[in-house]
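These notes concern the structure reproduced below.
Of the protein chains in this complex, all but one are displayed in their positions.
As written, the chains take the letters A, B and C, and residue 1 is the first residue of each chain.
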Amino acid sequence: MSKQLDFTLDTLGPCKIPSPMKISSVVGDNMVDYTSDDQCVLYNIDTVFSQPVDGKTLQRITVAGPRPKIYFNPSHVNAGIVTCGGICPGLNTVIRSIVRCLWYSYGVKRIIGIPNGYPGFLPEYNYAPIPLNPDIVDNIHKMGGTVLGTARGGGDRVEEIADSIERMNLNILFCIGGDGTLRGARDVSKECEKRGLKVSVIGIPKTIDNDINLLQRSFGFETAVAKACEAVSSAHVEAKSVHNGIGLVKLMGRHSGFIACNAAIASAEANFVLIPEVKFDLNGENGFLSHLERRLVSRKHAVIIVAEGAGQDYVHADGKDASGNKKLGDIGAFLKEKIRQYFEEKKIPMTLKYIDPSYIIRTQPADPNDSFYCSLLGAHAVHAAMAGKTNTLVSQLNDRYVYIPIDAAVSRRNYVNPEGHLWRDVLETTQQPASMTER
Amino acid sequence: MSKQLDFTLDTLGPCKIPSPMKISSVVGDNMVDYTSDDQCVLYNIDTVFSQPVDGKTLQRITVAGPRPKIYFNPSHVNAGIVTCGGICPGLNTVIRSIVRCLWYSYGVKRIIGIPNGYPGFLPEYNYAPIPLNPDIVDNIHKMGGTVLGTARGGGDRVEEIADSIERMNLNILFCIGGDGTLRGARDVSKECEKRGLKVSVIGIPKTIDNDINLLQRSFGFETAVAKACEAVSSAHVEAKSVHNGIGLVKLMGRHSGFIACNAAIASAEANFVLIPEVKFDLNGENGFLSHLERRLVSRKHAVIIVAEGAGQDYVHADGKDASGNKKLGDIGAFLKEKIRQYFEEKKIPMTLKYIDPSYIIRTQPADPNDSFYCSLLGAHAVHAAMAGKTNTLVSQLNDRYVYIPIDAAVSRRNYVNPEGHLWRDVLETTQQPASMTER
Amino acid sequence: MSKQLDFTLDTLGPCKIPSPMKISSVVGDNMVDYTSDDQCVLYNIDTVFSQPVDGKTLQRITVAGPRPKIYFNPSHVNAGIVTCGGICPGLNTVIRSIVRCLWYSYGVKRIIGIPNGYPGFLPEYNYAPIPLNPDIVDNIHKMGGTVLGTARGGGDRVEEIADSIERMNLNILFCIGGDGTLRGARDVSKECEKRGLKVSVIGIPKTIDNDINLLQRSFGFETAVAKACEAVSSAHVEAKSVHNGIGLVKLMGRHSGFIACNAAIASAEANFVLIPEVKFDLNGENGFLSHLERRLVSRKHAVIIVAEGAGQDYVHADGKDASGNKKLGDIGAFLKEKIRQYFEEKKIPMTLKYIDPSYIIRTQPADPNDSFYCSLLGAHAVHAAMAGKTNTLVSQLNDRYVYIPIDAAVSRRNYVNPEGHLWRDVLETTQQPASMTER
Partner (left out) sequence: MSKQLDFTLDTLGPCKIPSPMKISSVVGDNMVDYTSDDQCVLYNIDTVFSQPVDGKTLQRITVAGPRPKIYFNPSHVNAGIVTCGGICPGLNTVIRSIVRCLWYSYGVKRIIGIPNGYPGFLPEYNYAPIPLNPDIVDNIHKMGGTVLGTARGGGDRVEEIADSIERMNLNILFCIGGDGTLRGARDVSKECEKRGLKVSVIGIPKTIDNDINLLQRSFGFETAVAKACEAVSSAHVEAKSVHNGIGLVKLMGRHSGFIACNAAIASAEANFVLIPEVKFDLNGENGFLSHLERRLVSRKHAVIIVAEGAGQDYVHADGKDASGNKKLGDIGAFLKEKIRQYFEEKKIPMTLKYIDPSYIIRTQPADPNDSFYCSLLGAHAVHAAMAGKTNTLVSQLNDRYVYIPIDAAVSRRNYVNPEGHLWRDVLETTQQPASMTER
């Protein structure tokens, strides 16, 4: 086993306790099976026919699932769940799944929710923990948001969080959140290790933007795309209902334009998509405004999708939000004004309607396929924790559920590749120019 | 390159014509790229840490995408599209995507729809071909069904179909359909080859049941699961609104219980799931009816999902339908009656509501994420055809879009593995017994 | 005041207690006002210009709303709510509104739900009453069905119900149900009066079929029509996706075809509507089957909506259900078979898909406009009860909320008038023949 290439996981120690789940370890007995720690899936599987496959360069990832032996005695477990950062569809479904899997599959009965994100650990807020059981979470998957409450920041106050974990006697902690949250989870895990505490810290990556590395798709993303398509349709209706109508929709995507790209392809109603990964000129013969004018003259209406992180060269914003994210300039408002000016100067009458559906999108409950995904992520998080893994993330990669070290996931972001097939499909769908910068 | 292990594709001949798509072949120039025939992805990637990876045993699959050089001169292309078998969400989106990609990306302007499935090729019906262009297909993705019409059967009349292809001078044919349709496509491809006709026959696999081999998920499946969840919710409401209420939902799944399993996990409202892959006893201490009684006594309501192909030992049906599928006995009606009898004999009053939402499910338009998927399948089918591939299927595997030989896909079905993680997750969610057969 | 013509209400006695709602009795002070018992609305307002209006022939109905003085001391009130008969959208919203209005507007804190319909009063079932308060009902309006449970029948066991009311010390009872339930409510009210019990019995009419007299529209009806339209769309997609496709949808409507008519007009996708109020021949030159054939030959597809109570001359059923309703023959299955036979004999190939969406329709939660309506019906029921009215129904008529005596409402049904404008609009929309009986 090549330590160097494979993704290896931190664990609290050997698993000696037989799992209370009464399933099979025998393949071929027609009964559902445990997953062994030996099972893995190849990661870097893109290659070429013209060269033989070199087995040594292939990285392997641990397959997720319940283990036949577990680390914790369920009757000694105190589990906590915390949700951090902005809300997104599916948070409640993940919480529900964690609670039900702990309770029904392992018999863990002491489960609490940490209120309002990492600050819920901090003494100054004095929030009371939220007791959780299957009855309490029974219907929460039909509601958007998070029943635990959430907040930005606080993940850097590692020692106080560890103090709080000690005080509450938690030995399992599920952290549901984005980049910053996961870094916090990693640091808390390390701090606990340093203190000799046997605490399993498991991350469930949450990013409506789909921009976390080593994650095929983030939960809530499909629901977000579906709801975003509604806004694009509204923009399309506005644009088509008047002469020279322009519909402009700002969609989420701070660093990565995945929602914008998927919504454009799924709705098939956008004519321009602007994303952070692809630069564009505003002015000039090959700039965005010229192309928009040509579209308007020939077709009398146009629909534009802009990801919130696009065109940040044009808008200025200073500082960071409480999550530590760089503040973004408002590209939507900026474009709206620039377009207005441009056509006013050209004396071309037009009507622009600007839609920002972000809060409507992120407050949706998970749609059924996201619910399915959230349910599995939650259950696999529990299996990882009960088997004593820590500093570990639940993910889906190459169409398999896997466990990966948190560090590997937060080391870089996931981007829309400007040379790749997703952006190619956007260009095919929108028929926008391959490049809108000076040639 | 190991011919033996890799999935190799049939082609009409070498590609010599530069693609009219003006994209890049250079990696690193920040412009979207063509996909070369050399690009592939590893297929059999499930392995174990305890053994070194043997590169020689790994199978490779061709990656889908537009090629820098193509086989057909676009101005000589006559393309046809045929939809066969039962309808499912997304058919119109696939049709739309094929037409738009042919038209806009390649400049192909002669496109027809074959009306009403393979019979549309047969002289006896005398159906007129349906002219297709981007205007005609502009809004069809918002409608369920297929604008081309469909029918079962006819795929075995290979010579007549080939005659018709000759008569219509088609050199590209897109066949959208299930197992039988794809076998027909393969045979038509072979017949054309035998006649020396340069016809590219490309299959787009359609199976609402998700039971086609070498296909990660079939288009329309997610929409079907989402709509199935509505019916499960209805059953749940009925069951909970009366004392001892039972909701029974029959879902699609002739051979494979994927819709049933996914709907159970996504809705989290079913207590029993019966699928073709897992046998169950009706009677006896460990039979389904005893377990149902126990559930009803303890919780006063129960929800059952049964896949249409489950429990076929109990129901008898002879013959085949026009598609050549074995007729199934009506397990839904059977169970409804058996449950009624059982509780009547036990003198336990109960109210059972039976819901069969099949036609409501399969007539839905594709939801946004299915639309996204259908759009890409359609475009990749066009890229394959223009590059002169034939007897080839568009698929998604290991989270990549790929081309595979039709034969490989129709050689066996895709089943829910009774020992695998999907069924395990169903058992976790429903808390139904791991086995309902005599122990 | 003409007792003879006006609708007069039973009351328990004079209202002497000032209402705890702190609103105004003064018109013109810009503060919301109480409604006085003197306020009424004209009922029979259809007339002709050619004759002068004779004021004496006009009937008047009491306007609903909170009274400045009430009959019950809120702190002495024990209120009960019972839901009876089949479920329909909005039941939970009505329950929620009653509980909230009692609690917040009047300060009534002792509220119970009677479980599982009128049988919940009967000693043999021994069901425990369900305590109700605003927290318990907070989210129930988002769920279909009834959280109290429901059952058919039991409304004729008036003395036992009155015994139970005495035992539970109830002085207000809200009965939510159809014809039979309302007759039960009337009889219970009379029995209480006979016993000298001061019990207010208020009915909230529930009939998904919209067939209750003196009720402009029943709650849940609009939601039902909206969901029915989905099934009609599915039938339309099925019919259009094959050559000679027929979609057949059975909709609710035992005696009255309102859902069928409204769904036909709203969806604009049906070609034939069959309702209980309008006879039709099956055979013969002017029979339904001949017309269906003509439609199929000319347009290649057809969509039929049949109300469950239509064509009962053709199907036989004996006996009554537990609600005392005459059992209906299954006209849907009958038509399906007759159509199959007819075209088989004529050797016209066709494909028929039959959809029965009843349970999916009636299990929906109320859509927003129905929720609005249910909220107001519930509140007005509370205002009536607190003011000591009994044997009284909450209704909407001539676009006003009113109180009417139960007897007036249950004395006859509401029908689609075969000469009236609704049926005329159906004929215009479907373009079906004005008559399909022998001429």
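Observations on the model:
Quick note on the criterion: a residue touches a chain if its C-beta (ideal position, glycine included) is under 8 Å from a C-beta of that chain, and two chains touch if they have at least 3 such contacts.
A quick note: this is a predicted structure, and the numbers were derived from the prediction, not measured.
Of the candidate positions A:L122, A:V315, A:I360 or A:A434, contact with the hidden chain is made by A:I360. Of the options B:N44, B:T57, B:N139 or B:Q341, the residue whose C-beta touches the omitted chain is B:N139. Although one chain is not drawn, the whole complex shows that of C:D187, C:E222 or C:E238 it is C:E222 that touches it.
Listed for subunit C, the residues touching the missing chain in the whole complex are 1, 6, 22-24, 27-33, 35, 37-42, 45-50, 52-56, 58, 60, 62-63, 65-66, 96, 100-101, 104-105, 141, 216, 222, 225-226, 229, 262-263, 265-268, 367-369, 371-372, 375-376, 379, 397-401, 418-421, 423-425, 427-429, 431, 434-435.
Summarising the interface, subunit A meets the missing chain with residues 87, 115-116, 125, 127, 143-146, 149-151, 230-231, 233-235, 237-238, 240-243, 353-357, 359-360, 363-364.
In the analysis below, only the chains that are shown with their structure count from here on.
At the subunit B-subunit C interface, residue numbers used by both copies make up over half of all numbers present, so the two copies contact each other through mostly the same positions. The distance from the centre of subunit A to the centre of subunit B, with each centre set as the mean of the Cα atoms, comes to 28 Å. Between the Cα centres of subunit B and subunit C there is a gap of 42 Å. Along subunit C, residues 143 each make contact with two or more other chains.
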